[in-house]
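In this view, the complex is presented without one of its protein chains, the others remaining in place.
Each chain gets a letter, A, B, C, D and E, in the order it is written, and its residues are counted from 1.
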Amino acid sequence: MIYITRRERFNAAHRLFRKDYTDEENLKVFGKCSNPNWHGHNYVLYVTVKGEINPETGFLMNLSDLSRIIRERIVEKVDHKNINLEVDFMAGKYASTEILAESIWHQIADDIENHGARLHCVRLQESENNYVEYFGE
Amino acid sequence: MIYITRRERFNAAHRLFRKDYTDEENLKVFGKCSNPNWHGHNYVLYVTVKGEINPETGFLMNLSDLSRIIRERIVEKVDHKNINLEVDFMAGKYASTEILAESIWHQIADDIENHGARLHCVRLQESENNYVEYFGE
Amino acid sequence: MIYITRRERFNAAHRLFRKDYTDEENLKVFGKCSNPNWHGHNYVLYVTVKGEINPETGFLMNLSDLSRIIRERIVEKVDHKNINLEVDFMAGKYASTEILAESIWHQIADDIENHGARLHCVRLQESENNYVEYFGE
Amino acid sequence: MIYITRRERFNAAHRLFRKDYTDEENLKVFGKCSNPNWHGHNYVLYVTVKGEINPETGFLMNLSDLSRIIRERIVEKVDHKNINLEVDFMAGKYASTEILAESIWHQIADDIENHGARLHCVRLQESENNYVEYFGE
Amino acid sequence: MIYITRRERFNAAHRLFRKDYTDEENLKVFGKCSNPNWHGHNYVLYVTVKGEINPETGFLMNLSDLSRIIRERIVEKVDHKNINLEVDFMAGKYASTEILAESIWHQIADDIENHGARLHCVRLQESENNYVEYFGE
Partner (left out) sequence: MIYITRRERFNAAHRLFRKDYTDEENLKVFGKCSNPNWHGHNYVLYVTVKGEINPETGFLMNLSDLSRIIRERIVEKVDHKNINLEVDFMAGKYASTEILAESIWHQIADDIENHGARLHCVRLQESENNYVEYFGE
């Protein structure tokens, strides 16, 4: 069993808030992340897959396939976008890093299995001081 | 003559566009940075000051003063904000990294002189792949 | 189950040595880390907590609470301090990175549980070339 | 149980290819990594060991021993070398990051056990965008 | 006057040697960098351009143009290549970082002028411990 991690990056705007809260209530719970005029981040995404080394190639999975899956299914949908308003797989959800990481998992897990590996971890870094990890369960 | 650099960080949303352009024209000139729903960055700001070492303290300038000036005059105004809509010293200007760096210079230069040093460089990093420097002239 | 990691930093002096050893014996076992005049590091501390996402907020745990716990219980006690001489929760212990990481765990685990998450890992980086991890068992 | 990670670095040339493939077939499967004239990387190697803290020293294992094992058994054999042509423990194997990581494990595991710790993970980073991890099974 | 820096990366193999030296002489002058079987690096290239901000766009120069120039004239020619054997603009030259940086300058300076900016600095990083800068004179 071997593990490979691929890093991809995207820049996006978002806001943390509940529609049923007033601006004051949102400020109290979500702090400055609730700014109604949005703020944004340079997100760094690490996707780890696992499986057996293919004896034909010495690869677990071709990294160019893994990179293409992440770019097509995630980066092209979120890069230079507003996560709350424009990302189909985040529709109706909170735009927290936790839920974004979990949603990225479900967006790519099947396609990775179709390429002979299994998704192990989605790590999403929002700033140099915090990141979220989701292992699928 | 000695040079000291202080790093501070902020997260913000912005958009590159001209009001007199259509969305298509903005897309052609500014690319995905013109998204009308905004996008954002983790900006990293490096402020370099220069001057003589104070023989009383061994300091060019107290770093806690430099950090306070940057935080009061810049970070508190841009962090978790929309640069196009909410930042007083960017009103009526394009929200490009070039103009933001230049505007940060004018926002802090005098206050640094009042503390016995001279502003040498404002470096503003928008992503790991690009940054802007302004030396005041 | 989701995992969130928060990074905090502190600078401190320390020394590795046994009181019942001579300076020569300490030098043999602990190398230059046993210097009786101390040396120091920029420590980087990563605290990982785990739990369920709160459906009310989209958060596992408010990051500002996690940051406050780490700063109040750890950073304020060790930052710009001498780990051997001044840190209450290290009294009578060796100031190795291993024991410091383990001690940080016991210093914050309960308070994190009181905020609805569980402590998963304390990672303490002493230099760019080495770090220690403790998972509580 | 405590975990310690040591980082070491080396620069090397390599090529991904199968001898029984034509250059065109190698290009199709391995892309530009199959260049017959070689290319190279700054590899970053992280070795994680685990075990109990020694109550005599406060150490899991003396880091200078761990560093010496990695340098003698790995770095001196691969640094500024051609992985396909010159590295004894890679003879007859593909020079993929996966197989290199796995081979590094078998090269150092026993020696680490002889120093009172157990090898937990070999992480080998080929570029800022990808790394491989092997846990021994 | 404003300065913008763009970062691009490439991986390549090279060797430092003189044809008129024996292997022993090359080893004495160039150390392990003279290995006849090659070694390699993850090179990081920073290109800094300078000029006036264009009042129409708020840009010094469109970063996508700068990135395209660097990729077309440099990265496509050196990435996953052997610098001594395969790079047209290095033919007949030593493959030292100094000469590579200088050669990159002459490869891109004119094209940058054609886009309204002036080349200010080529910085080429060969490892985390060393880099070269060339300012064109």
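Definition applied: a contact is a pair of C-beta atoms (placed from the backbone, for glycine too) under 8 Å apart; a residue touches a chain by one contact, two chains touch by 3 or more.
All figures in this text were calculated on a predicted structure; none of them were measured in a lab.
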{"item": "Chains shown that the absent chain touches, full complex", "value": "B, C, E"}
{"item": "Contact residue for the chain not shown (choose from B:Ile4, B:Val29, B:Leu85 or B:Ala109)", "value": "B:Ile4"}
{"item": "Touching residues (missing chain, whole complex) on chain E", "value": "16, 18, 29-31, 93-99, 101-102, 128-135, 137"}
{"item": "Interface residues of chain B (partner: the chain not displayed)", "value": "1-8, 48, 53, 56-60, 63-64, 67"}
{"item": "Positions on chain C contacted by the hidden chain, ascending", "value": "9, 11-14, 32-33, 35, 37-42, 79-82, 85-86, 127-128"}
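The working rule: only the chains that are shown with their structure count from here on.
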{"item": "Rounded Å distance, chain C centre to chain D centre (Cα mean)", "value": "29"}
{"item": "Sites on chain C at which at least two other chains make contact", "value": "none"}
{"item": "Interchain contacts, given as pairs of chains that touch", "value": "A-B, A-C, A-D, B-E, C-D, D-E"}
